[in-house]
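Showing just some of the chains, left in place.
Chains here go by letter, A and B, matching the order in which they are written, and residues are numbered from 1 within each.
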Amino acid sequence: MIFLTRRATFSASHYYWNESWTAEKNQQVFGRCANRNGHGHNYTVEVTVAGEPDPVTGFVVDLKWLKDVIEHEVLAAYDHRHLNLEVPEFAASKLMPTTENIAISAWKRLEPAIALAGGAKLTRVRIYETPEIFAEFRGEA
Amino acid sequence: MIFLTRRATFSASHYYWNESWTAEKNQQVFGRCANRNGHGHNYTVEVTVAGEPDPVTGFVVDLKWLKDVIEHEVLAAYDHRHLNLEVPEFAASKLMPTTENIAISAWKRLEPAIALAGGAKLTRVRIYETPEIFAEFRGEA
């Protein structure tokens, strides 16, 4: 069993704001992130799949294919976007686009496409908001 | 003569949009950056001052003071802000918040405060928009 990882980056805006709270409470809980004009990050997404290397190709999965999956499933929706306003899982609900929730959302976007291919299993999605902060989801409750 | 550099980071949103152009022309010139919802980056600002180390302290400038200058003059205005909407040099004019113009603007913010202190001269401001793209201004026409 090999764990194979590919990284990609995207640049996006977000803010943290709860409509049912006062401005003061939003400020108190979310601090500088409560600015409705938004601020942004260069995010890094790290996708790990697990499986056996194919005896002929030596590949767990084709890394070019994995790159395309990350681009189609995650970057096409998140890159150069405002997460709160343009990305369905955040725009259409009260789900806050925190690093934690972006990790879970990216997993939900990637998992079906990787499962469909049949070759390897998604085991980990890690999102870096900055080089100092990252959240990891392993598909476990 | 020693060139002493300190780095800091800030997270901000921006977009590229020219009001006097059609949406098509904005899209054509600015591509994905023409999204009015904004997108964002973790910017790094690198500030270089030049001077002689003080014979007693060994300092060109006190790095704690330089950190405070960067925080007061640049980060207080740019960090967790939308550059187009909230930062005066971009919001009050048609100046586009490109990496190039952010470097010049940060220089204009830093230079008077460093000149006032009298000890060393600002010689370079570098802004990284991503680890792959950076602009540098040396105060030269």
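Definition applied: contacts are C-beta pairs under 8 Å (C-beta built on N, C-alpha and C of every residue); 3 or more make two chains touch, one makes a residue touch a chain.
Quantities reported herein were computed from a predicted structural model and do not represent experimental measurements.
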Because only 2 copies sit in place here, please give the count for the whole complex. 6
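Note that in this section only the chains that are shown with their structure count from here on.
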Centre-to-centre distance between chain B and chain A (centres being mean Cα positions), rounded to whole Å: 28
Seen from chain A, its contact residues with chain B in the complex are 9, 11-14, 32-33, 35, 37-42, 79-82, 85-86, 130
